[in-house]
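Removed: one protein chain of the complex. Kept in place: all other protein chains.
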Amino acid sequence: MRPSGRQPDQAREIRLTRDYTRHAEGSVLVEFGDTQVLCNASVEAGVPRWLRGKGQGWVTAEYGMLPRATHTRSGREASRGKQGGRTLEIQRLIGRSLRAAVNLKKLGEFTITVDCDVIQADGGTRTASITGACVALVDAIRYMQRKKLIKQDPFVQLVSSVSVGIFKGTPVVDLDYPEDSGADTDMNVVMTESGGLIEVQGTAEAGAFSRAELNALLDLAEATGADLFSHQREALGIRQ
Amino acid sequence: MRPSGRQPDQAREIRLTRDYTRHAEGSVLVEFGDTQVLCNASVEAGVPRWLRGKGQGWVTAEYGMLPRATHTRSGREASRGKQGGRTLEIQRLIGRSLRAAVNLKKLGEFTITVDCDVIQADGGTRTASITGACVALVDAIRYMQRKKLIKQDPFVQLVSSVSVGIFKGTPVVDLDYPEDSGADTDMNVVMTESGGLIEVQGTAEAGAFSRAELNALLDLAEATGADLFSHQREALGIRQ
Amino acid sequence: MRPSGRQPDQAREIRLTRDYTRHAEGSVLVEFGDTQVLCNASVEAGVPRWLRGKGQGWVTAEYGMLPRATHTRSGREASRGKQGGRTLEIQRLIGRSLRAAVNLKKLGEFTITVDCDVIQADGGTRTASITGACVALVDAIRYMQRKKLIKQDPFVQLVSSVSVGIFKGTPVVDLDYPEDSGADTDMNVVMTESGGLIEVQGTAEAGAFSRAELNALLDLAEATGADLFSHQREALGIRQ
Amino acid sequence: MRPSGRQPDQAREIRLTRDYTRHAEGSVLVEFGDTQVLCNASVEAGVPRWLRGKGQGWVTAEYGMLPRATHTRSGREASRGKQGGRTLEIQRLIGRSLRAAVNLKKLGEFTITVDCDVIQADGGTRTASITGACVALVDAIRYMQRKKLIKQDPFVQLVSSVSVGIFKGTPVVDLDYPEDSGADTDMNVVMTESGGLIEVQGTAEAGAFSRAELNALLDLAEATGADLFSHQREALGIRQ
Amino acid sequence: MRPSGRQPDQAREIRLTRDYTRHAEGSVLVEFGDTQVLCNASVEAGVPRWLRGKGQGWVTAEYGMLPRATHTRSGREASRGKQGGRTLEIQRLIGRSLRAAVNLKKLGEFTITVDCDVIQADGGTRTASITGACVALVDAIRYMQRKKLIKQDPFVQLVSSVSVGIFKGTPVVDLDYPEDSGADTDMNVVMTESGGLIEVQGTAEAGAFSRAELNALLDLAEATGADLFSHQREALGIRQ
Partner (left out) sequence: MRPSGRQPDQAREIRLTRDYTRHAEGSVLVEFGDTQVLCNASVEAGVPRWLRGKGQGWVTAEYGMLPRATHTRSGREASRGKQGGRTLEIQRLIGRSLRAAVNLKKLGEFTITVDCDVIQADGGTRTASITGACVALVDAIRYMQRKKLIKQDPFVQLVSSVSVGIFKGTPVVDLDYPEDSGADTDMNVVMTESGGLIEVQGTAEAGAFSRAELNALLDLAEATGADLFSHQREALGIRQ
């Protein structure tokens, strides 16, 4: 029933490749099937102006799409002179999600920026970004500890994310592009390892959705979440 | 317990004033307590380039905040030269919500733009905007019918929206600014008259939230939703 | 002869409503007939960079028009990414006019910004803005005195403004939109209570105007000015 | 009494050099003493979008200042990414003034753009620009006639402009920079050959000005105007 | 002597991986040692406005650097709102170079845009971009031929590029970042298979360079050029 032949509760193959580039303090290529996002975490001393002197750090994200990550070329935002609404919305979501993984007080006056650049898009770029960026963030924190930049460990918990939606009447997980563009309802869920929810963003693309459908979608997201955390722990060499 | 002394399930006083300004085809001042948003719907012939020749119309929204709608003055976006990410995110949400109220095919090649400008802010500006904008949208459609611009009625259903959140451990509805800035979890819900969900956007501001909490919040939103639709119908003179 | 049926020397009904919104230090809705402008004065510590250390304050203004304040919707300046020439010209005029009402030395290192946002336009938005903004400015100064932010009273004098023009050969005062768009000559006059002129901006829209016409127009402006100052004093509770 | 030693009613030396550069259809260097502005008129087929199909032409102006035309270097507007409010205000004034010199109907669907670029500034750049731009405009019209682009002569009348102001209590004409920056009142007057007024823009920089002062200033402007028209006619070879 | 231990005439390891992403008509990852650039060629119907109706096509390039391609994070150009001078300079160079590989007349009214995005930078990003982009361009042309979009073969010749420079007094080829930032002279050379020069851009970073040095550098570039063309032909499966 799904264009890819997957089962409704079957996510695509997930891959997390650490140390993908050599300059960033954390560098992870995350793949959700054909969706590929390079997540580079940068550690910089100092915090944004509005946080100065508050004795805490900051974690933020920026998101971009290479012009030809998509089926047809989309204009380069740098040459158009501004980031679009979709881009800003996604990078704000990634940033908020990552801040749930970190104790900003323990981070001290440092900023960690995670750049999520989509190399190839096939649906789910924001959920893949969050999942990969969290691993890059942990690597950046480990770097800070090795370099003795911080004394306490600001890492709190892993966060991961997956999309769910109602495609041709059936709740499915981890929508690829053909499903995403044809889904009736589309929801992105950001979760913690302990089963908590960080973000739930559900949108009816056609008609409306019911509480029962919402619950079925959240069940699917939770089940896949367990798997995403496994991948993250395995990539990071955290004993399970 | 709530700073305003309201009960957890008690929304603020809602007011919808039609024909608030005289030029727009639909003009509604919506008030959720001290939050005041002017929603002006404009009808223009034609559709955006990417829709041309598809025999359908378009409904979109723009959102702005007067510089001193807030406690301290925020810079004017026009003079900073760009709309911020929060603004773009909100206006995309309003636009998507309004499109659930309309059959774009029946609208014909017209664009209805609803400008939501916040005169005074006290939390919940995006939910008030959606609730008021929907009434302005209906007025704009009625104008088009009176002027014989369209033959069929493109109106599908009313949509309304309210915020819910967990404040000091308790689920509450329609958060004002003091609650909004101190809530652990914050959720905006957009609903249809028939009980369907159009958008659910929940964010954990501290910690995470559970499925049980999510359900308690949706219960609150639904209960208030019934009241919002009453206000909309009454304002529009629709028999209940 | 005038589309509105007014006499040549008859201004529209003027209304000044103080405390229109609750956050600004001065908040005035000014109405010249159907023209409605919300004037919010904000007090902020500090002065622009080029004034620092000179022991004086600054008074400035920003002007905006809600997209549907006009007959047809005009694009939102924030989304176009810049303020138009007309907007900048008007806000410079308002700022200069307001500075004639204040002793900047006595204001100390504070900035008062008056935002003039046009809710509904029917001609004369710049003159209504100046007249209302001056009242909001006085309220902001009174706020500073109550809060003991300043010791001396920086208020110097009221300023008000009205448009005059030659419509179908006759000099008239306070032009509404139909007159404004058809006038041969159009002039904005900013005055002080003691009968002085702050700004005179006259423009021939068709042909040229003579010295005699200029004087007839200034006579009209002066006569209406007396009335405007009455309205301002009455709104502010200044004994006449 | 004047820093330059001039009499109150004495303008600076005026020079109008035609054919200053070789590409423009009209190219005039105008000098008011040390103020030098290059006015280049360009003829282009077509009119702005909002005028299309109305069977008339358009005359407009752009204004710029070379970064080091002034005592201290001012940032290049092209590199700052926008034209300032002063620039926009001035170029709108020049454009309006020039349109009084032309019958747009007789111009046909052509646009004449006059670029006024200040090579060296010593006060009065806008009045020099208008005076020089009008000569460049006439040259551009003559070019169109020679090339048979138009059949009727759209030229209506010469316009010229001079500044007047109250400096140390005395009304003076054609203020240079030291006077301009110290004047109490400052006024720019745009005139026609037949004695009509096109624009009067008076601003009190300190205190206010009276009707008597306004009239004294206009007297000065008119007297100098006669001289400016002589210079224009002489430069253009128009028999006096 | 070289930081990397390479011989003066020894380039880094070159790798050209075709079909690196799946949406672009030509997609090549080019590696010059640790410098990695993704070159995606997109075919679009139509040409820029200024070329319309001339019966020819267009080939252009855009260049970008992921924020953390470098040792320290550089701000994202999309979020700063403009492309820097270096970026524009490089993408103009790539575009000009690629146009030497193609007969624009035979291309017909199509535009091929090659996006060169630097994944990891270690010096020589512009020369690697040109070398990789040319292979992506050929793939895009081959795609057009397979899809019968063009009848004639617009491919003319391969172009490749390498940097040369004087490092610690010695002419060396293919400078990596430590050499690039310490070189006295730095030159980028773009060549054709038949031994011709397309671009020579030499810059003295310290002192000046002599004709003899220029010639030594060009000798080095030519020798490495032969090798680059081998790599391109091998990647494309062109018999040597």
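We call the chains A, B, C, D and E, going by the order they appear; numbering starts again at 1 in every chain.
Throughout what follows, a contact is a pair of C-beta atoms (placed from the backbone, for glycine too) under 8 Å apart; a residue touches a chain by one contact, two chains touch by 3 or more.
Keep in mind it's a predicted model, so treat the numbers as computed, not measured.
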Missing chain: touched chains present in the view: D, E
Contacting the left-out chain in the complete assembly, out of D:Ala24, D:Ile90, D:Ala128 or D:Ala235: D:Ala24
Identified contact with the non-displayed chain, of E:Leu51, E:Leu149 or E:Leu214: E:Leu214
Contact residue for the chain not shown (choose from E:Arg2, E:Arg18, E:Lys82 or E:Arg233): E:Lys82
Touching the absent chain when the full complex is considered, from E:Val43, E:Ala78, E:Ala100 or E:Ala140: E:Ala100
Touch residues of subunit D, complete complex, unshown partner: 21-24, 27, 34, 36, 38, 40, 42, 44, 62, 64, 66-73, 76-79, 81-83, 87, 113, 115, 117, 119-121
Missing-partner contacts on subunit E, residue numbers: 82, 84-86, 88-89, 91-92, 96, 100, 187, 191-192, 194-204, 207-211, 214-215, 218
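Just so it is clear, only the chains that are shown with their structure count from here on.
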Target subunit D, source subunit B, minimum contact steps: 2
Centroid comparison with subunit C (C-alpha atoms), farthest chain: E
Chain whose average C-alpha position is farthest from subunit A's own: D
Fraction-based call for subunit D against subunit C, same above half, different below: same
Distance between the centres, which are taken as Cα means, of subunit E and subunit A, whole angstrom: 33
Euclidean distance of C-alpha centroids - subunit A vs subunit D, Å: 59
Distance from the mean Cα position of subunit E to that of subunit B, given in whole angstrom: 50
Multi-partner residues of subunit D (each touching 2 or more other chains): 81-82
Chain-chain contacts as defined at top: A-B, A-E, B-C, C-D
